[in-house]
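One chain of protein is taken out of this complex; the other chains stay put.
Going by the order they are written in, the chains are A and B; count residues from 1 in each one.
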Amino acid sequence: MRRTTAGLIAILACVAAALAAGSAWAMSEQELDQRVLEISDQLRCPTCQAISVKDSEAAFSRQIRDKVRSMLREGKTEEEIRAYFVSSYGEWILRAPKKEGVGLLLWSLPFAAIVLAGGLIAWRLRRATQKPRPEPTPATPDDAGKARIERDLRRFERGF
Amino acid sequence: MIRSWKFWLVLAGIAVVVGLFAYGFTVDPKLVQSPLIGKPAPDFTVTRLGGGETLHLAELRGTPVILNFWASWCVACRDEAALLEKAHRRYGLESGDVRVIGIAIQDRPEAARAFAERYGKTYFLALDGEAGDIALNYGLYGVPETFFIDRDGVIHHKQVGPVTWEGLVTQVNAMAGQQQAKR
Partner (left out) sequence: MTNHIGYICLTAALAVSLYGVVAPHLGVTRNNWNLVRSAQFATILNLGFVFAASVALMRAFLTDDFSVSFVFQNSSVDLPVMYKIAAFWGGMDGSLLFWELVLALLSAVVAYRYQRSNREVIPYVIVTLSIIHVFLLGLLVTYSNPLATQYPIPDNGRGLNPLLQHPAMAAHPPMLYLGYIAFSIPFAFAMGSLLRGKLDNEWVVTTRRWTLFAWFFLTVGQMLGGQWAYEELGWGGYWAWDPVENAAFMPWLTGTAFLHSVMLQEKRNMMKVWNMTLIIVTFGLSILGTFIVRSGVLNSVHAFAQSEIGPAFLIFIAIVLVLAFTLMFRRIKLLESRHTADTLLSKESTFLLNNLLFIGIAFTVFLGTVFPLVAEAVRGTKLSVQAPFFNTIIAPLGIGLLGLVGVCTLIAWRHSSASYLIRNFRWPVAAAAVVLAAAALLGVRHGGALTVFAVGSFTAAVLFMDFGRAVAVRHRQGGGSWPSSAFQTVMRNQQRYGGMVIHLGVVFVFFGLSGNYFRSEHNLTLLPGKPVEVAGYQLLYKGMKVYPEGNATLHAAELELYRDGEFLDTLHPARSFYPTTPEPLTEVAIRRTLAHDFYIALASENEDGSATLRILVNPLVIWAWFGFPLFTAGIALAMLYKPRTLGAPAVEKRLGLAGS
């Protein structure tokens, strides 16, 4: 009984694996289109300003999209496709820098700065609210201040 | 003198930003450095425009190559056509020092041939395929772009935009090594 069960499971597993592999190979046209769009959205149009290969109608962008499609058909992964374009165009072709090296600085700095600043503010707030605040004494002007007040009063009276 | 450290921090910040933008004046925002410099030139095989012989880039090893990308719809390519032709006659035909090759991208055969005739390009001309594989392999983002490939098939230099005669001579000399190119 056990052997039959084991055998059945093995067969089912093989069938499942085959199906999975088969579906990975036989990407439907729609899925292919979708993946082309996704990958093209990560590449910048080389002849345009701020838009992606996906959004651009320029000749180079069309050629890049077609290249992405044919590379996907060959079975290349997203990483390999990106690496190909980086090897001929440089990292510039990616719309956002890789999260390593200098790029890591870019990605981490905003949140790090906000958290740091927020923490600083919260800490100073706590200190200020916890410290017993002395009664604010009414300010009495010193000699220089008094002189200035006199001067301003005179000016005011003169109708300046 | 202001003692506050915050003030000096702000001043330092301003200095950094201003310095960065001042640096920005020294670089061309449109120029992208090619990662292919110093790397082997991507291989290709093309058929001569108008039919005839095929050319396989790898077979040209041993001779420096000036690989120029152009198009019939490219205005800046018109002036440089004469210079490239001159380089072809002087360093290619006469002494065989250099091979000049022109590949038209995103173009049609008739238009390309008409352009070549009009602007006097007699060296080896071919068309990039519809898919633009050669252009993409070379990381093209406009025309004209010219690659200078040395004897070992390694890309020595890339010129973005039209070539100048001085630029051509400099590159030919550099790739020829000891040999002096005749002016």
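Basically, a contact is a pair of C-beta atoms (placed from the backbone, for glycine too) under 8 Å apart; a residue touches a chain by one contact, two chains touch by 3 or more.
Bear in mind the structure is a predicted one, so any value in this text is a computation, not a measurement.
Among the residues B:Pro29, B:Gly52 or B:Gly96, only B:Pro29 touches the chain that is left out of the figure. One of A:Asp55, A:Glu80 or A:Glu150 touches the chain omitted from the figure, and that residue is A:Asp55.
If you put the missing chain back, the residues of chain A touching it would be 33, 37, 41-42, 44, 49-52, 54-57, 90-97, 102-103, 106-107, 109-111, 113-114, 117-118, 121-122, 124-125, 128-129, 133, 136, 155, 159-160.
By the touch criterion stated above, the residues of chain B touching the omitted chain are 2, 4, 6-7, 10-11, 14, 17-18, 20-25, 27, 29-30, 32-33, 35, 73.
Keep in mind that, in the parts below, only the chains that are shown with their structure count from here on.
Each chain gets a centre from the mean of its Cα atoms; for chain A and chain B, those two points are 34 Å apart. Listing the residues of chain B that touch chain A in their complex gives 32-36, 42, 106, 131-133, 135-142.
Residues of chain A that touch chain B in their complex: 46-47, 59-60, 63-64, 66-67, 70, 85-90, 92-93.
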